[in-house]
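The complex appears here minus one protein chain, its other protein chains still in place.
Coming up: subunit A.
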Amino acid sequence: MPPSLITAPERPAQAVEPPAGRSNRRRRRSMSLTGWAYAAPTALFVLIFFIVPIAIVARMSVSDWGLFTGNRGLNAPENFTDVVDNRLFWPAVGFTVKYTVVTTVILIGLSLGLALIVQESNRWNGFLRTSFLVPSALGLASASLLFYAIYSPQSSPLGFLGVSFLGTPNAALWSTVALIVWRFAGFYMLLLLVGLQGISGDVYEAARLDGAGRWQTFRYVTLPLLRPSLALCTILCLTGSMLAFDQFYLLTKGGPDNSTITVVQLIYNMAFFGGNNLGRAAALSIILLAALLVVNVLQFRGLRDREG
């Protein structure tokens, strides 16, 4: 642990003791110095491990930059055209979009159902919540390895079904979605539960007095009031799915026949696995970053418009 990060704030901290009679302005200045001293470790981390890498990746994306050869000068826009011309680029984009849509719809729907089931606080629901939440303590990699064993013909406990879980492109997609739903449903349930508990009982009471049935209450009271939480879950789920890597790297290895290659897998392959071309990988990750920003901005805007 770098000691400077820990001890840096100590010195200016003394300056904040306000001896009587000091001018207000000087005091404010020492306040802001102290503030900076406490924020310095954060700023250092963000600068070295976030800002600098972003600058490097931007530079890489327009350079001829091999994994072992290093930077060999600018070549823009060759990396970008190479990426788009790559025979796996469009299939990877298509598959990532399909996977993202399927996962988001199923995951949010199921999580909402779970949240409604365990909404009331009692012992039985506490047990249910814990059961649904336990898988989210596992790492995505551990969960993928676990399902790899569950899906394998040799060790599967589901062998009696006689299904090939990873054999066809469609089966591989749905098997992966099942893994992701298992791993994340509890987490999104928890987020939605927070939203549900923020809805005051008076609103339900009012709906009941107005003669609303269960479905009407859900449709016209719960859903609209839950929208901020649903929007948060959707943003997290869309972002997470667009960046899918572990589950496909471990479970399907992109197969069968490269049918389950995601964009992030393609980035990894271009950079380290065979491709050894950091420039091209950087170009693809810039494209991915741009797509992610567009999706998030659209989401935020949609949310704001509907609220306004």
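We adopt the following convention: a contact is a pair of C-beta atoms (placed from the backbone, for glycine too) under 8 Å apart; a residue touches a chain by one contact, two chains touch by 3 or more; residues count from 1.
The rule is simple: contacts and distances are computed from a predicted model.
J.: Consult the UniProt record of the chain that does not appear here and report its protein name from "Pirin family protein", "Maltose/maltodextrin transport system permease protein MalG", "Cytochrome c-type biogenesis protein CcmF" or "Carbohydrate ABC transporter membrane protein 2 (CUT1 family)".
T.: The UniProt record for the chain left out of view names it "Carbohydrate ABC transporter membrane protein 2 (CUT1 family)".
J.: Determine which one of A:I106, A:L146 or A:A171 touches the chain that has been left out.
T.: A:L146
J.: For the chain left out of this view, which of A:V84, A:L138, A:A171 or A:A212 touches it?
T.: A:L138
J.: Take the complete complex as the reference. Which residues in subunit A touch the chain that isn't displayed?
T.: 1, 5-6, 9-10, 13-14, 16-18, 28, 31-43, 45-46, 48-54, 56-57, 60, 114, 117-118, 124, 127-128, 130-135, 137-142, 145-150, 152, 154-155, 157, 182, 185-186, 190-191, 194-195, 197-198, 228-229, 232, 239, 243, 245-246, 249-250, 264, 267-268, 271-272, 278, 281-282, 285-286, 288-289, 292-293, 296
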